[in-house]
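Just below is one structure, and these are the notes that go with it.
Omission of a single protein chain aside, the complex is shown with its protein chains in their original locations.
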Amino acid sequence: MRIFKPLFIISVFLYLYLPMVVLITNSFNQSKYGYHWKAFSWKWYEKLWHNTGLMDAFVNSITIAVLTAFIATILGTLMALAIHRYKFRFKNVAGSMLFILMMSPDIVLAITFLIIFIALGIQLGFWSLLIAHITFCLPFVVITVYSQLKGFDENIIEAAQDLGASESKIFSVIIFPMILPAVLAGWLLSFTLSLDDVIISSFVSGPGFEILPIRVFSMVKVGVSPEVNALATILLVISLTAITVVSLLIKRKNSDI
Amino acid sequence: MTFKTLTKIATGVYLLFSVAFSAVAAEKIVIYNWTEYIPEGVLAQFTKETGIEVEYNTYESNEVMYSKLKLQNGKGYDIIVPSAYFIAKMSKEGLLYPIDTKKLANFSLLESTLLDKDYDPKNKYSVPYVWGSTAIGINSNDIDRQSITAWQDLWDKKWRNSLLLTDDVREVFHMALRVNGHSTNSTSETEIKQAYELLLKLMPNVLVFNSDAPREPFLAGDVSLGMIWNGEVIMAQEEDSAIEYIYPKEGAAIWVDSFAIPVGAKNKDNAHKFIDFMLRPEVAKRTVEYLGYATPNTAGIALLDEALRNNKTIFPPKEIVEQGEFFSDVGEANKLYNKYWEMLKAGQ
Partner (left out) sequence: MNISTFSSLINFRRVVITLTLSWLTLFVLLPHLMVLLTSILSPDSEHLVVWPITLDNYTRIFEPIYANIFWDSLLLSGTTTVICLLIGYPFAYFLSNMTPTLRVVLLFLMVVPFWTNSLIRIYAIKMIIGKKGIINSFLLTTNIIDTPLQILYTDFAVVIGLVYILLPFMVLPLMASFDKLDKNLIEVGRDLGASAVNRFIHIILPLTAPGIIAGSLMVFLPAMGMFYVADILGGAKTLLLGNVIKNQFLVVRDWPFGSAFSVFLIVLMAALLAIYHRANSYIQQKGGLDDENL
């Protein structure tokens, strides 16, 4: 068991990062298709820098993903709470809707979203993308948070109520800290989902606001350009640096105490 | 979640919103096309010369583009670049705006063999941009080039579990229809069914269907024989010159991607200006160099290096074009094709 544990964790990370290593290597490979190593080169990074379309799409994608993750997490947590704690009319409908949302094929959601946006007169672009992304992320947040709320000791809440605590206070002081891990998980899931969606986005995006996945999928026709590898590498480096900095900060804070 | 973070997000949203709106005023044009389907620098040059801002949006398949425009009644974009059979379908459904060729000074430079085709008589709705063919790709390091001359050769039992076919109903059926001596655009159920039965015998030989980038499995060494598009071979040869292109004797399939203007376009004049710009010989030349697909622009071809100009993979000899067949819209028969396609893949 002693050896098994680190070995297992290392192999999982190997599985997760091996494709990333291929990707990073190819971002420095002069060869366009990356089946053979030609020579080291910064070429793709230079090209990426000048490819304003790709860079814009990247910035747009990150913006949408961050906003989606925050709003979907807030909404989804509240929904999970409502379904778990309150009795109200159409509660079953709400639950079923979330299930249906998760089950619906992307293409069905994509077309229905487009029809709804046209009917409501919402211009295709930033807002339509945001609303659509929030919506398809919701069930993931709700399920994660709901599973956390289950089996939670109701006596604590009743005690708080008896002591005169308001509903919002109960939420912020008792429930929220308890479901925090699930809320964070929901945030991460939403962020990841939003960054990667193609089908729904291609239908609800409009002229002037394009996001990365659509460009990447479309790119395949003329060859996925190694510029995308370069972009992925940069994103990875930024994320890893952020993680290192944060964990160092936490460590310092802990050692201060 | 604190109130402060919420305000920050709200400010961010507001800023984004205001930026999105301030861009509306200038002269502009909205292009809806494949990613990187226009050579680098061309769009910037267009803006520099005409002062028209270009918004470039991408789609990942003709089908997505069609459905989106259909649902929006042809609004939202000024230029689209559909394949020929979508031109036929969309013009029939009133989704396209007639192109005034008189406004296009360079229209006369286009090759007549690629104009006035069935899919768009007299080029009322479309101006060809690039064209290409679907034929046989081969890695001549692994397989003798001379041994393959026809689509029929793919049926040989020795290719078990090793072929690549494109993941496109019409292209795969083209092959079988032509082997049976029928038309690529057949709408007869018996002919389509016969083609299906023939394809069923081919299935054990198929290793992979790929319509995203058929050159990739060739380059990776996973396949050495199969269907491919000519431009893909040109791209593959940059990496591995052993990958070659063979026109089968039953005839290649030919396709054209053309410029068209959706009926609800806001900037129709600018769209005409853009098409005319793209028809410049110098731009056409760059397109061939960038994409590896053929241009229908004769003056553009004349500017090309001799090696490219005489490259039979890019510019097939005249008899091959005449023998080949253009895809056109098959209307209701589309359902038949797809029914047999599903049966083929589900192994029935």
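As written, the chains take the letters A and B, and residue 1 is the first residue of each chain.
Here, a contact is a pair of C-beta atoms (placed from the backbone, for glycine too) under 8 Å apart; a residue touches a chain by one contact, two chains touch by 3 or more.
As the structure is a prediction and not an experimental result, all values here were calculated from the model.
**Student:** Among the chains present in the display, which ones are touched by the chain that isn't there?
**Tutor:** Visible chains that the missing one touches: A, B.
**Student:** Among A:L67, A:I111 or A:L124, which residue is in touch with the absent chain?
**Tutor:** Of the listed residues, the one touching the omitted chain is A:I111.
**Student:** What does the interface between chain A and the hidden chain look like in terms of residue numbers?
**Tutor:** Missing-chain contacts on chain A: residues 5, 8-9, 12-13, 15-20, 22-23, 34-35, 75, 78-79, 81-84, 86, 88, 90-109, 111-113, 115-116, 131, 135, 138, 140, 143-144, 146-148, 150-151, 164-168, 171, 178, 181-182, 185, 188-189, 191-192, 195-196, 198-199, 212-213, 216-217, 220, 224, 228-229, 232, 235-236, 239-240, 243, 247, 250-251, 254.
**Student:** Contact with the hidden chain only, please: which chain B residues?
**Tutor:** Against the missing chain, chain B presents residues 61, 63-64, 67, 70, 92-93, 161, 167, 169, 206-210, 212, 216, 220-222, 331-332, 334-335, 338, 342-343, 345-348.
Throughout what follows, only the chains that are shown with their structure count from here on.
**Student:** Could you put a whole-Å number on the gap between the CA centroids of chain A and chain B?
**Tutor:** A distance of 33 Å separates the two centres.
**Student:** Per the contact definition, I'd like the list of chain A residues that touch chain B in the complex.
**Tutor:** Per the stated touch rule, the residues are 31-33, 35-36, 53, 63, 67, 70, 74, 111, 114-115, 118, 124-126, 198, 202-203, 205-210, 214-225.
**Student:** In their complex, what parts of chain B are in touch with chain A?
**Tutor:** Against chain A, chain B makes touches at 1, 5, 9, 12-13, 16-17, 20, 23, 30, 32, 34-37, 55-60, 64, 67-68, 71-72, 76-77, 212-213, 215-216, 219-221, 235, 238-239, 291.
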